[in-house]
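Below is one structure; the comments refer to it alone.
With one protein chain held back, the other chains of the complex are shown just where they sit.
Think of it as A and B in the order they're written, each chain with its own count starting at 1.
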Amino acid sequence: MSKKLLAASGIAVYAFLYLPLVVVVAYSFNNSKLNAEWVGFTWHWYRVLLSDDIMLKAAGNSLLIALTASLASTVLGTMAGYALYRYKLKLLPVLVMAPLAIPEILVGVSLLIFFVAINLTLGLLSIMLSHIAFCIGFVAIVVRSRLSGMDESLPEAARDLGATPFQAFRLVTLPLIAPGIIAGALLAFTLSIDDFVITFFTAGVGASTLPLQIYSMIKIAVTPEVNAISTLLMLLTLFLIVVASRLSPDSIRGR
Amino acid sequence: MSRLLCLLCLVAMPALAADELHLYNWNNYIAPETVDRFEAYCKCKVIQDYYSDNEELLAKLAAGAKGYDILVPTGNALASLVRQGALLPLDKKLIPNLKNVNPAYLNTPFDPGNRYSVPYAYTVTLIGYNVEKMRQLGLPTDTWAVIFEPKYLARVKGRVTVLDSQRELMAAALKYLGYSANDTVEAHWYRAEQLILRAKPYWAAFNSSSYIKELTVGNIWLVHGYSNDMFQAQNDAKAAKRKFTIGFSIPKEGAVLALDNMVIHKDAPRPDLAHKFINFMLDGRNSSELTNMIGSGNPNLAALKYINPKIASNPAIFPGKEELGKLEMLQDLNMEQRRVLNRLWIKIKIE
Partner (left out) sequence: MAKHLGKWLISGPPVLYLIVFFVIPTCIMVLASFRYAGEYGGLAPVLLHDTSGAHLNLTLESYHEFFSDFIYSWLFIKTLVYALVTTFCCLLMAYPLALLIARSASKYRDLLVLLVILPFWSNFLIRIYAWMILLGPQSAFSAALNGFLGIFGVGPVRLLFTPFAVVLCLIYVQLPFMVLPLYANLEKHDPALLDAAQDLGANAWQRFWRVTFPLSLPGIYAGIALVFVPVLGIFAVPDILGGTRGIMIGNLIKQEFLEARDWPFGSALSIMLTIGAMIIVGGAALFAGRRRNGDV
């Protein structure tokens, strides 16, 4: 009985998650300039989107930044998560948690002033560096949470059997925490692709991302073109992930 | 790998930046045809970045962001930029089309003698409404009272939005009370605050962005907003074949006129292209395209013959002499005044 209840409540939450999404996707086919009520079906907005260079470039930038930032922050975040778990450092927990605690707008403004002070030209690079900074913490927390439930005896057994600490980590610990790392990577990617506040302050001339582009359209009209690109972006990301998981060896997928 | 690519791009950028004009403008504030024509004319590329509020522009520049050639600040933001010394003086010899501009819009207190700026377009902050609903409810549409007086508001409770802007809402309240929009006497500000707080329970939201949509869809019947937004709402409602029409008018007590200007940033990479662009935009036909697209007011006399007559004859977009006398441009406030206003605004928002 409780299994059915669990399944039912899980599905209810999924429904909650997808309800606005259904609206977003459905309205991308809406034959009306406004995102307000359903009028009729059309492919028009997808056609508009494909000829809208500015929007496409912004979407491309967003993807590029998200991929780079999530990769770098996953590596650094995993290291941080492991260090948090293994070594009782006093500094690291504060350092890792702090970016999450501080309002994004403060982080954004401070990074802007910092980049200008060190004379770094604002652009895609400045956005990437900013994203990595706030993603590390998220990845570290997820990885650490996974590690703290891991059975210590397994890597220890590997050490007893003659493996070096590094080998024990690579061949035993890493596969065990792999789902945590992947969850962290997904989280970082999501954060980066959707970030608005920090990107707003650290973006430079000509380096627009999708959230910035959409925000600048709010005043005039959030036409269904925005719905169209949101839909396409989701599909594209889904496609990339499916391809990546097909190509990666099974051990990383936690089997 | 992609990091390396980025670094390479950054190095190569100065070489590529040769024939690009960086325009930092409000979104949807230049017609795409105009941009295309300019690109063909100057054989260069126009890179656009957008902001949706003067404050964003000022914040970015205050933190030291650079790389922009042309900016389009409104009057009070222009004053701030001039005082900070952030702008390049214009070389009038390169912009002969300046003679096309209506003298009424030149020589503003923000930039006497137009040393740094040239008028681009203007909007009026006024009242927009659902014509049929206002008639049905017997509400006046030519006075700020309909936004501030409970006796009127009671009939449209929850169907009114006002701008989410300290300066604009205060200005409307001050004008309604009979003061100048630029009045800085604290006692007057407190009176305005009381007026706003009394009306607030009837308002649905402070909204500066999606009120066009809400008005066009019919969720909201009365808005405090900008003339070009109302123009768009009017067209959208017609295009969607709604059973109601949208109207907009300047209240009789007066309103705020926002004049946007083209300026060149002092660190502009291509001031020569920037001057070319300004002169190009001052040409009558080029200037008219924006007005025809979004219904913005146009300070360019040579543009009048290219403007759609329905727009040109609309007194809310092109106010006549009498209305013009009641319109005011907002001046920038000093630090102390901004603090006081800000505290008032917080109280208004939280109450």
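By definition in this document, a residue touches a chain if its C-beta (ideal position, glycine included) is under 8 Å from a C-beta of that chain, and two chains touch if they have at least 3 such contacts.
Please read all numbers here as calculations on a predicted model, not as lab measurements.
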Among the options A:L49, A:I65 or A:I132, the absent chain makes contact with A:I132
The listed residue (A:L49, A:I65, A:V109 or A:A207) that touches the chain absent from the view is A:V109
Absent-chain interface residues of chain A come out as 1-2, 6-7, 9-10, 13-14, 16-21, 23-24, 27, 35-37, 76-77, 79-80, 82-83, 86-87, 89, 91-92, 95-107, 109-111, 113-114, 117, 129-130, 132-134, 136, 138, 140-142, 144-146, 148-150, 165, 176, 179-180, 183-184, 186-187, 190, 193-194, 196-197, 210-211, 214-215, 218, 222, 226-227, 229-231, 233-234, 237-238, 241, 245, 253-255
Touching the unshown chain, chain B contributes residues 53, 55-56, 58-59, 62-63, 80, 83-84, 158, 164-166, 200-201, 203-206, 209-210, 217-219, 334-335, 338-339, 341-343, 345-347, 349-350
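Definition applied: only the chains that are shown with their structure count from here on.
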Per the C-alpha centroid definition, the whole-Å distance linking chain A and chain B comes out as 36
Within the complex, chain B is touched by chain A residues 32-37, 39, 54, 64, 67-68, 109, 112-113, 116-117, 121-125, 128, 200-201, 204-206, 208, 213, 215-222
Chain A partner, complex, touching residues on chain B are 2-3, 6-7, 9-10, 13, 22, 24, 26-28, 47-52, 56, 59-60, 63-68, 208-210, 212-213, 216-217, 229, 232, 236, 239-240
